[in-house]
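Only one protein chain is missing from this complex, and each of the others stays in its spot.
Let's look at chain A:
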Amino acid sequence: MEKMEVDNYNSVLDELLQSNKDDKNLNNSCIKVSKDICSSKLTVVDLVEQLRVLLIDTSSEKRDYGLLILTKVLNNLPTNFLNSDQIKFISSFYADRLKDHHQVVPTALQGILVLFKFDNIVEGCITQILQSLFQNISCQQQQLHDRYSIYQIFEKSLQIRTTEVLAMSFDFVYGVITAIDGERDPRNLLYLFSWLPKFIKLVNLGHLTEEMFEVVACYFPVDFKAPGDNINGISRDTLAQALCPCLCCIESFAQFCLPLAIEKLSSSLKTAQLDSLDLLIESCRMFSSDSFAQHSVEIWSLLEKEVLNGTDAQIVNKCLETLTHVVNKLSQSATTTDCFVQTVEDITDTVKGNLRPDTRLFQPSVKILLYLAKASEKSVDYVIKNVLPQLVNTYNITSTPLHQSFLLESMVDFTKVYVEVTGNIDIKGTKELSFIPNLCLKASIHEDPNIRKVGLDSIGEIAESIPKYLRENVYTNLKIHLTVNQHEKTRESAIKCFKNYCKLFPLEVEQEILDKISTSDNTSLDLFLDALCEVGSNAKLTEKILKIFINSCTNCNDLIRFSVVLKNLKKFLLLSGGNESIYAFLLSDGGLINFIIDLLCRKFDETSVQKFETLLKNVIDVLENIVAAQDTEVQRAILEKYLNPAIVTFRDTKNSVYVILFHGLLCRLKKDLAGDYGLIGDLCEATLQTDNDFVFEFGARLIANLINKLDDEKAVKYNLKVIESCIEVEKIFHKRNVILFSWVIKALIMRGHEYGSLYTNKLINMLESCKDAPLGFELIMSDSYNCLSSESNCNRRLLYRQKFFTDVIKQLCKEEKQQYLLAVGYLLKESPKQVVLMHFKKLLKSIVLCLEKIDDSEILCSILGILFSFLESKETIFEDYIDELVPRFLSLSRFQKSMKVRIKALQCLQAYAIGFTLHKLLHQKQPVVHELEQCLDDPKRMVRKEAVLARNCWFLLDTPT
């Protein structure tokens, strides 16, 4: 029986023995063999016996194959399967194989790695393997993958038998150094860099320290350009980041590492400089203060040079960061105290002389001092004692507002650093700083807006350090700042400051500002409410603010005031982000919504609408906002309470103002409440007959919204008939009829209704008979209308605009008539950029014809605008149409009728000159430069400005810079 099984094995093995490396079943067969070894049908010894034929063959290929089978079988065995004797035997066998032919070596290396998986590795095995490896293999002559295996063997052996490997002492270190010396592949390097710090920290480098450092340091600074496809995703920065810790992982590297960093810091390559700075920062974490003390002078002089002459902001910032780290390092140890004090004094003395705000070195010098102060408590003390008095003096004798603001800014920066470093917000105790709050306060009421701005910013930033008695003055100032019209930036700062105080001292703000402020006229009310919007999200103040809003409009009859309140309420709702309690408050009986609706119905008719369009727009927005935030039930209740009575009155009075109210109430309803409310016929009539464009516009939008959301197919068709009969009543298409019709088409197309394309064809057929028809295409294409957005719960088919575009463009591009070109122009105006780009080839003819034939400057501008945005984003397709487009731009750059067209055309020419393939542009350089000469003498200054830019761009096209 047993005999038979062994024979069976023979057959599996025989097959294996006959086969070769490329056999597809090799893996499976090996797994099979392993399984049977596990189930003791075969022993490892049997296997080796069988493999004998291969393993001692004269051909290295066969030996390699035999070794491969053994390795694969071992790989599939459980890790505790082999006993220590077996392991010892196999490992010495593998160690021996390293001496074999070079073809066998890769498999042997794989085998060793497989062997390392087993639990019972005994003393001596690893030493034997490593010694054989060091003696027989020259690592850098192996292939990429085998080198990787060798590095893995190093790492694994150190990991599994640390003491044994460490006992090898310098042999191991020397072996590793020799093996990795000269590695060039980024993948292997990345692996090495991540392992080396562990290795270096673990072993005793002894006399090999410098060699070890040199082997790694030769990569610094990393000079590596990732290949175009960069499959393994390794960039220069990844390598640089990995290398940095290797260079400074142990103290004894300091003597080599710091001089290296210092040397490369004065390099002219930006990356080298940045890498050195990173290395210095990283070194601060690892090396002792004493190592730095030796080099502090050198480091400082280099950093000084970089910061003071610096042109590159990135380097300058990194230098400053390094300065903080190095000085902080010096401050840490008692032995380097002298050096620390010396350095801080040195730096302060050198830079102090530059603190005149009218010179170039002022800002960099202040930065140096700030970052120096950041280093430690002692340094911040020293800097503040020595520098601030000088700054305060200079501030007092400077008369230029701009320079004063520079000085004030830097003083506040020092204060902030002080608070940050010492963690002490109370600055009264420090004599030099105690003046600062007062200076800021004075600045905030200075006559110059720049200083006022800086003053306000500062008060806000150091709010916590301003004592109570001064804060009262702040509130008095803020009351004025918030209600007076002033420069935009100053106002921004005032609001920012106000926000900060609301956050830190809400109670004081409520008592001192909110309760006490009084706004007599509408401008100051507007400004005040606008500021309140910004702090609306502050829960402690929300209710108070809402009350202010309501009180300021309900008790007066001034419509302008009402408009102001609504405008800001809209902003408030937007910024505070749908807080339930806010809406409950607004919907309650004493709340705003009653008041708004009542006012709308009582006070307005057709004639007053014109005067208060903004007010009505605000009414719509606020109503929409309120309705949108409610759930279905509340929405239904609102409709019952307000809509139904309004419909009755609307039918009685025919007052078209109700259209506005309906828009506000209906547009944002949830889908469950969608319906026509029997209104569409009345709405059509009202919108087409009103004298007021505003009412018409919103009526049409509401109709579109209702049609889009209507679920019942029968109702849709019925309503469409109603609309059609209204529109076609006179058979002549006025502008309004076309627009209303377009709105309906838009609503249908968005929901993907079958009538959509039918109606679109009607619109295209209208093109020749109706001069306003092209406008419809812009309207349908545009996606900027709220009334059909997803917030209004409308039906929106995915990519409906893209579909409409492709459908329409086929028909429009066939014709060359003016009206069709105009339609293309209007269509392009709102089309998604990607679609236009996709169909650009098809569109090119129409676009070029548009540029040549249309003389409507608005459309020309929009087409040029689209082309410009493509040119700006450097779409490569445009390289192929240089000869079609550039001459048209040139002729439009002299377009008589409108300077805007000339400007746009010139901007397109500018965009063409930068970022496209040079040789494709070059033949146009002469004509462009020549023709633009005329534009330099354009009667309009703004055109000349663009012409100058364009011409200079084309001049620089191929000239060396």
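FYI, contacts are C-beta pairs under 8 Å (C-beta built on N, C-alpha and C of every residue); 3 or more make two chains touch, one makes a residue touch a chain; residues count from 1.
Assume contacts and distances are computed from a predicted model.
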Inset, instruction - Would you mind picking the UniProt name of the chain not drawn here, from "MIP18 family protein galla-2", "Origin recognition complex subunit 2", "Ubiquitin-related modifier 1" or "Transcription initiation factor TFIID subunit 10"? - result: "MIP18 family protein galla-2"
Inset, instruction - Would you mind spotting which of A:V12, A:L208 or A:L361 touches the chain that isn't drawn? - result: A:L361
Inset, instruction - Could you tell which one of A:N188, A:S869 or A:S898 touches the chain left off the display? - result: A:S898
Inset, instruction - For the chain that's not shown, point to the residue among A:K88, A:R161, A:H295 or A:R951 touching it. - result: A:R951
Legend entry - For chain A, the residues touching the chain missing from this view: 308-309, 311, 354, 358-361, 402, 897-899, 914-915, 933, 936-937, 939-942, 944-945, 948, 951-953, 955-956, 959-961
